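Excluded from the complex is one protein chain; the other protein chains are retained at their positions.
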Amino acid sequence: MSESGAPFVNEAAREVVLRVAGGTKRFGDLVANDDISLELRRGEVLGLLGENGAGKTTLMSILFGHYVADEGRIEAFGEPLPPGSPRAAIAAGIGMVHQHFTLADNLSVLDNIVLGSEPMWRLRSDLRGAASRLREHSRRFGLDVHPDALIGELSVGERQRVEILKALYRSARILILDEPTAVLTLQETESLFRTLGQMAAQGLSIIFISHKLDEVIAACGRVMVLRAGRVIGERPATGTNASRLAEMIVGHEVPATRRSAATPGEPVFELRGVNAGTGGRDRLHDVDLTVRAREIVGVAGVAGNGQGSLARVAGGHAAPTRGQALLFGEDASRSSASRDARGRVARIPDDRHALGIVSDLALWENAILDTANRRRFARFGIIRRREAKAFAEELIERFDIRCRGPDTPTGLLSGGNMQKLILGRVFSVRPRFIIANQPTRGLDVGAAAYVRKCLLEARDGGAAVLVISEDLDETLSIADRIAVVHRGRLSPPRAAESLTRREIGLLMAGQWDTVRDAR
Amino acid sequence: MSEPLEILLTASFWAAAVRIATPLVFGTLGELVCERAGVLNLGIEGIMTAGAMVGWTSVYMGADLWTGVLLAATCGAVFGALHALLTVPLGLSQHVVGLGVTLLASSLTYFSYRLLLPGASTPPTIEAFQPMSVPGLSELPLVGEALFSQTPMTWLALALILVAAYVLNRTPMGLALRMVGENPQAAEAQGISVNAVRMTAVIVGSALMAIGGAFLTLAAFNSFFFTMVQGRGWVCIALVVFASWRPGKALFGALLYGLFDAYQVRLQHAVAKEIPYQLFLMTPYLLSILALILMSRRATYPQALMKPYRRGERG
Partner (left out) sequence: MRVERRETPSAWLALGAPFAAIALALLACTPLIMWHGSPVLEAYGLLLKGTLGSRGAATETLTRATPLVLTGLAAAVAFRARLWNIGAEGQLYLGAAAAAAVGAGAIAAPPWILIPLVLTIGVAAGALWLIGPALLKTRLGVDEVVTTLLLNFVMLLFISMMIEGPMKDPLGFGWPQSAPVLDEAALPKIVPKSRLHLGFVIAVVAAVVFWLIDTRTRWGFEARAVGSNPAAARFAGMTVQTVMIRVAILSGGLAGLAGACEVTGLRGYLALDLSPGFGYAGIVVAMLAQLHPLGVIGAAVFVAGVFVGADAMGRTLGVPGFIADVIVAASLMCMLLAMFAARYRIRR
């Protein structure tokens, strides 16, 4: 991936800058971190691998003082670190780059960076001095941003640079990056790896958290694997390979999703030269796409390239600003989500908590959330509670939703069970068109495999399926045809078998011509 | 009396506009400080009422005028602390708590006033702040009286606008305040205590509101009567939106409001009786709503306004 090999030699000789011994953290019955011990040395890049829910983020939150560990001790540069205080962590030289950036959009780069670095009661901020120090850091590590720009105007990659600069500005000597590449393009990722190499060479220590195996191998000197809150093992990155690590992460071999060949039928959903967006700005440009019955079309791409707008147009939540959307051959450009909800179109949202469920309502009420206007669940505006609860019971049974019954407040379900509820709601009404946006995000391997199985079954049952996913493995494993979205443009869909991973990677980086010429 | 246009040329009109604007400047600034930190303070109406009563009563009972202002501010700070306690660490609904503070502050004010001055049918008066004239400048045509013949409290209001603008934009404190209103997670990650900053902002802001109330009884009038705040607090909330959460624009908005209000009072007298006076009195409220509508499209709210922050919970 990148040429920045890990600059570590004779690592045992280097001093230990961070030591965690026996770190344990429980949330209710769940043990998120179970007796975790780790050592980080000067000038080292340590990769921390694990699935979602393996305990990586919890561990880092403890290090940075967002959580207090129930047991265990932490030492930074030989000194014990006071628990539960981000301020103490900063003072000890620990800097954190969060997965979700902690930046204020309406404030400038400089404001975001200077915050907290000066004594509160000082009568005047030394903004000029701060700006020049910031420029110095920018130069030293090749992190280029304009100090006066508003965060809201920056690209995702630039925002990440601000996050890193923020830590460096506070003289961080240990830098923790939580899933830093999830939102980056290939080029941005490579540039990040170069920066990391530079920083390590200058004596900084880095913890790099990820679940992408290739990246960890490319960027790190040493790799540590977490599973179910425990440390499973530790390897030097040079002596290992992706499949060995994968086995360590999952604990067993990953069952491949078996996909039979598609037998596409008539077109169900079509976009013709569609532009769409939010807030008066188009995020999609001139998109053509056809999804047929009995096929799955996968849309791959790096986050933030127009997937949201595509999902909204397909789901009837937004109208195209230009072009035409056809559903079952009829013009659906002015289509509304409420009309679609009458059962022909089903949508799986990317953000379960925000869009999928209403956590204050009971489980059975969420079960009919998008079908409450059907005759089956409501007559003359009166909800048929018995019918709805029976339906909820059926979903609990068929989709194995762990709960205390249909009256459970939905907010009490775990993320996986919420997703099962949403899936059950979607699949049990026999939709003819399914839009699944990041359908397995945040799910464990078993749950994710189940979701894919459901999507394939729906396809074989005659539905047209549009899967939008940032997880390339997922797209490759279930899609019959694959298109790639980049900066709001959609590459022409191609049969999944005819595309290599490398080609998709290039498409994701926007190099469509390279891919076409290679043919 | 004079014709509608001639009103604009009388010096007393301009002076009145500034006088009307002064309590709004205090109130708007107070609300602005709270909202910049992410807390909507609907207690403003009650806090202004309490400030008016406390300021006036202290002076009536023998304190000097500035002590009255100080006591009013303290009273405001106490109600602010109550608001802050419920909305910040406990994270309760800012709407309901704010209305509760308004109901509690005004009912306590009326009750206390009745106990302190039982059976006073016509409200007693005090020796209020007098306009200070700057020799020479206050004789300038039109603007002279408006700008240089005001009470010291108006000067205080103008000074506070400058102080607030400076503190917000040029000091570490102000940056922390803006950040907790925009992204409390980010502030926390930089080692700032979100709760401490928010609570301080609400307490200081509430003190400013109470000073605005005290202006009514210590400078604009010289006695206290019930319902004297008359929705000025709610107007301040509209003015904060109109001002896009900026102190300078808040001053501009308050002055604009003062001009309209002073003008409608004079117009009432100027035009004949056939138009009911109530229509004139309505205009300031309707204009506030209009201002809200016009600014709503461009408004860039503090991103974390009305969002309680609890450590460890993702916003």
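Going by the order they are written in, the chains are A and B; count residues from 1 in each one.
Simple rule for what comes next: a residue touches a chain if its C-beta (ideal position, glycine included) is under 8 Å from a C-beta of that chain, and two chains touch if they have at least 3 such contacts.
No experiment lies behind these values; they were computed from the predicted model shown.
Novice: Pick from B:L9, B:M61 or B:L103: which residue touches the chain that isn't shown?
Specialist: Going through B:L9, B:M61 or B:L103 one by one, B:L103 is the residue touching the chain not shown.
Novice: If I consider the whole complex, including the chain that's not displayed, which of A:A325, A:I357, A:A436 or A:A483 touches that chain?
Specialist: A:I357
Novice: Of A:K25, A:R222, A:R235 or A:R347, which one is in contact with the hidden chain?
Specialist: Only one listed residue reaches the unshown chain, and that is A:R347.
Novice: Across the whole complex, list the residues on chain A that are touched by the chain not included here.
Specialist: 28, 315-317, 336-341, 347, 349, 354-361, 365, 369-370, 372-373, 378, 381-383, 385, 412
Novice: On chain B, where is the contact patch with the chain that was removed from view?
Specialist: 40, 42, 82, 86, 89-93, 95-97, 99-101, 103-104, 106-108, 110-111, 114-115, 230-231, 234-235, 237-238, 241, 276, 278-279, 281-282, 285-286, 288-289, 292-293, 296-297, 310-312
Everything below uses one rule, namely that only the chains that are shown with their structure count from here on.
Novice: If you average the CA atoms of chain A and of chain B, how many Å lie between those two points?
Specialist: The separation of the two C-alpha centroids amounts to 45 Å.
Novice: Per the contact definition, I'd like the list of chain B residues that touch chain A in the complex.
Specialist: 170-173, 175-176, 178-179, 182-183, 185-192, 300, 302-303, 311-312, 314
Novice: Touching residues of chain A toward chain B in the complex: what are they?
Specialist: Of all residues in chain A, those touching chain B are 64, 66-67, 85-87, 90-91, 96, 98, 100, 102-107, 111-112, 114-125, 127, 166, 170.
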